[in-house]
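A single protein chain has been removed from this complex, and every other one stays in its place.
Every chain is named by a letter (A and B) in the order it is written, and numbering of its residues begins at 1.
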Amino acid sequence: MLLLVISMLTFGAMNVLGDPLFNILGVTASATDEDSLQKIEAAKEEYNLDDPLPVRYAIWLGGFVQGDFGVQFSEDGQPPVRNLIVERLPRTLSLVILAQLMALAISLPWALWSASRADSKADKVSTVGAFLTISIPNFALAVILSYILSIKLGWFPLVYEADAPFPSRLHAMILPAFTLALPAAAVYQRLLRTDLITTLQEDFILTARAKGVSRRSILFKHALRPSLFSFVTVFGITTGALIGGALVVESIFLIPGLGRAIVEAVLREDFPVVLAIVMIVAAIFVLLNLVIDLIYSLIDPRVRR
Amino acid sequence: MRTRPSRRAAKYGLAALVSFSLIAAACGGSDDNASDDTTADSTADTTADTSDATATSDAPTTDAPAGTDAPEGTDAPTGTEVKEGEIDIGMNTDVGDPVPGGTLRYGLEADVDGLNPTSSALSAPGLMMANAVFDTLTAWDVDGKAVPYLAESIEPLDGDFSKWVLTIRQGITFHDGTPLNIDAIIQSFETQRQDPLVGLAVKPFYPETGAVDRIDDYTAQFNLLEPNAFFPGALTGQLGYVSSPTWIAAALDDPTLNQKPVGTGPFVFDSRSPDSVTRFVRNDSWWNGEVYLDAVEFVPVPDADTRAELLLEGDINALQTSDPGAILKLDEDSSVQQVKDETSEEGFAMMNSGSPPFDDIRAREALTLATPEENYLNLIGLGVLRPASQRYIPESKYYNPDVTMHMDDPAAAKVLSDEYCGEVPENCTDGKINMELQYPAGSVVLDQTSDLLIQGWSGSFNVTVQTIPQDEHIQEAALGQYNVVLWRQFGAEDPALDNVWLLCRTVGGISLNWPKFCDPSRDELLLQAQATTDEATRIDLYKQIEQKLHDDYLYIFLAHTLWSNAFAENVHGVCDRVSPEDVPLRCVSNGRNWFSSIWMSE
Partner (left out) sequence: MTDLSTHMEHGQANLLADLGQMPAQDVTQKGRRLGIGFWLAIAFMVVIVLVAVLAPWLPLKDPEKSYVIAGERPPYSPSWQFWFGTDQLSRDMFSRTIWGARISLTVGFSAIAFGMLVGGSCGMIACYFRGRFNAIISFVFVVLLSFPALVLAILITSLLDRSLFTISFTIGILSVAPVGMVSRATTISFADREFVLAARSLGARHPRIILRELLPNVVIPMSALALLGVAVAIVAEGGLAFLGLSVQQGITWGKLIQNGAGRSDLEDAPWIAFSPILVLFLTVLSLNFAGDRLRSHFDVKETAL
């Protein structure tokens, strides 16, 4: 299945193009004295480095499936990868979730507002605004926002601290989440607006209007539902994209999350960490797709077989 | 009744999307050809390892591994009266008596991988943290002499500088209750010496067996290969940290314990969140007096500007930095106290004399001549750094005024490079020598330094740039897989302790003599100078050595690194440290300070 393929690819790439012995032992790997040679032998045995690639893959897979993610090669003392994941995954997840919540909170009212005023001057301005927001690269946005809100106004802290109490951690996450949320919100807004405008011109809306149903009720109860269809798709895809965006944002705002971990791990060629994180992210993607499909069947009975 | 026939198409498309992923997930994997790699060739296979992890966004050049403070110590020694002048101690005086309490939050250049002195290559940040939790056997006093600290005494055996008898104090216990005796010392020392990485800087000076003899429960004898009158200085740094033998043994079995150090120091390890914060709390039963601070927290902040900003905002109370921009920023705020130290390392571009093109001295000289030093001092040094022609600042007694660096002369460089290219055309393209400049990725300052240097060098050289992760960078340097790197070195308090980077014996497969340059006559001078305490002789010898270094064109000195340890207004006592015999001790060393005497007012 999908995850299998991904894991094979990553494993293969790292082992073929990198050098596992060096990663594990560092400089010692090329030393020739007695001591070092012993260490090299020990490492080779422990990590089955003399076995062919497929065998090593199978061994890794076996352990992985049972929850043993291996150890971090590049960290002193080689702590288990699991610790890293357990510590960092929640941070990244909360960042993404917070961002999506913000994006929703921003985009829904915005879309409703602009759909009900379609083609008015205000709406045109807002469309342009949305467009501009999408066009800014997220790292540039991060730089700009942190400059204005952290440095100049001082509303948000500069650094994220892992051991601070929950409220201040939350506070430190707001700006990074907002950086991710803003472009996503603009995307949602544009999509929703288009869909809403389409739906609003449907017959059944006119019927409801004729019956005297309030404007607000129309917007919320009747117009949104069909629009949700494509929205849910984009929402799901955006979540995936946000995980990628979290990488950049984590690096800029110095949040010790999964994104930063994998960037560092790839640069230091720490295989187990890379593999574990890639697998987890891929798993999340797959899960997301499943959830989306589920939601489809919920909101549109005709899709159910 | 709605009719939406075209919707079906859309649904089909979207559903197809979704269901394909489902199908893919449900069915077995079919053949796939999505390949990640195309070009068959890949770069060299050197990869990262557990060597030290200094971030370099701070400084124009990098730190050496095994700490510049490994077995051989640091900084240039000084005459007694010049001490005050060289280390600029900008701490407030007249602050009253120490009061207990407060948590000191300290901003570091980077985090470290581990805190085990016997196996972790501790860089500046690592050594700083170690200063909180470990004590060293000896310590530098304000006159540049290494005096006993954890040790009770350290004396040469019958005046023979190759045999040193060390006696430690009694009645001290480690944080985990293990009593301190000579076996702990021996174990710390030997474990470090045997470590394949950290031991590289230790081994060259001791015999393979019998490096240390146990005399009794509190005494040991160190046997060196050559006489070294400054051996006590070697125990002021990483080699001198004394760790709990119980902990060391446990860590060998469970390496995760490397993150939880156990020593005898003024603070006890409390908690650690890598890349975020490491916390130590007061050791109420510290053997050398009262400790005032409740706790010390270390926060790695790789970006120098941000670090300075945090101090100015009050988010941290102290920091270490060698970034000229950050120092200027701190200078602007008069409430910030800074201890500035110029006597430590030098920053330079280093050439590998072990492989072409820099195995030829003409290429080396050409690169030196072509270096745009003036622009460097102006644009990177920002007027804060002083140019370096050698390993000593002008105020040092070892300073050789005859040694001057001739740079900013692209014309003279061209003459040499033309000559070289005439003879060795295979290393040249279009009349310029081909070379590669390597430095750690992730530092904007280093990018700028590299760009600037290339501006000057490009008249005679075709420079390709390689940025690689920090760990890999140090490895490549050690393995001699480089042409030119940006580096930082030579911060020993006494020059004898910098020999490890220069001797012939440290040229090897893994070489701490980074430029891989062996000169037996230079070795002779170095060993002579470390074997005598006669000032006049030493001064003369070191001046000769400096001249040799200059004439061999191995290090293109750019500037003396300026370290600043900056503190908030309410932090005091940084320079009040004393030995058990009440000898006033040196305040800072290579960007690090100690914590036992620090206290905070409101």
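As a working rule, a contact is a pair of C-beta atoms (placed from the backbone, for glycine too) under 8 Å apart; a residue touches a chain by one contact, two chains touch by 3 or more.
Fair warning: this is a prediction, and the values are worked out from it, not measured in the lab.
When you scan B:K145, B:H175, B:K203 or B:K329 for touch with the missing chain, the hit is B:K329.
Taking the complete complex into account, A:V263 is the one of A:I85, A:L149, A:V213 or A:V263 that touches the chain left out. For the chain missing from the display, the contacting residue among B:E309, B:E373 or B:E546 is B:E309, taking the whole complex into account. Only one of B:T246, B:T467, B:Q481 or B:S601 touches the absent chain when the whole complex is considered: B:T467. For chain B, the residues in touch with the chain missing from this view are 4-14, 16-17, 20-21, 23-24, 29-34, 36-39, 42-43, 303, 305-306, 308-309, 325, 329, 375, 378-379, 382-383, 441-442, 444, 447-448, 451-452, 454-455, 464-467. Contacts to the hidden chain, counted on chain A, fall at residues 2, 5-6, 9-10, 13-14, 17-18, 131-132, 134-140, 143-144, 147, 151, 180, 183-184, 187, 190-191, 194-195, 198, 201-202, 230, 233-234, 237-238, 240-245, 247-248, 251-252, 262-263, 266-267, 269, 274, 277-278, 281-282, 285-286.
Going forward, only the chains that are shown with their structure count from here on.
Rounded to whole angstrom, the centroid-to-centroid distance between chain A and chain B, based on C-alpha atoms, equals 36 Å. Those residues of chain B whose C-beta lies close enough to touch chain A in the complex are 2, 10-11, 14-15, 17-19, 21-22, 24-29, 32, 34, 36-37, 42, 45-51, 112-114, 116, 119-120, 194, 196-197, 251, 254-259, 271, 273-277, 279, 299, 301-302, 306, 309-310, 313, 315, 441, 469, 471-472, 475, 478-479, 509-510. Residue ranges of chain A in contact with chain B, taken from their complex: 1-2, 4-5, 9, 13, 16-19, 22-32, 35-36, 39, 74-80, 87, 151, 154, 157-163, 202-204, 230, 233, 254, 256, 260, 267-270, 286, 289-290, 292-293, 296, 303.
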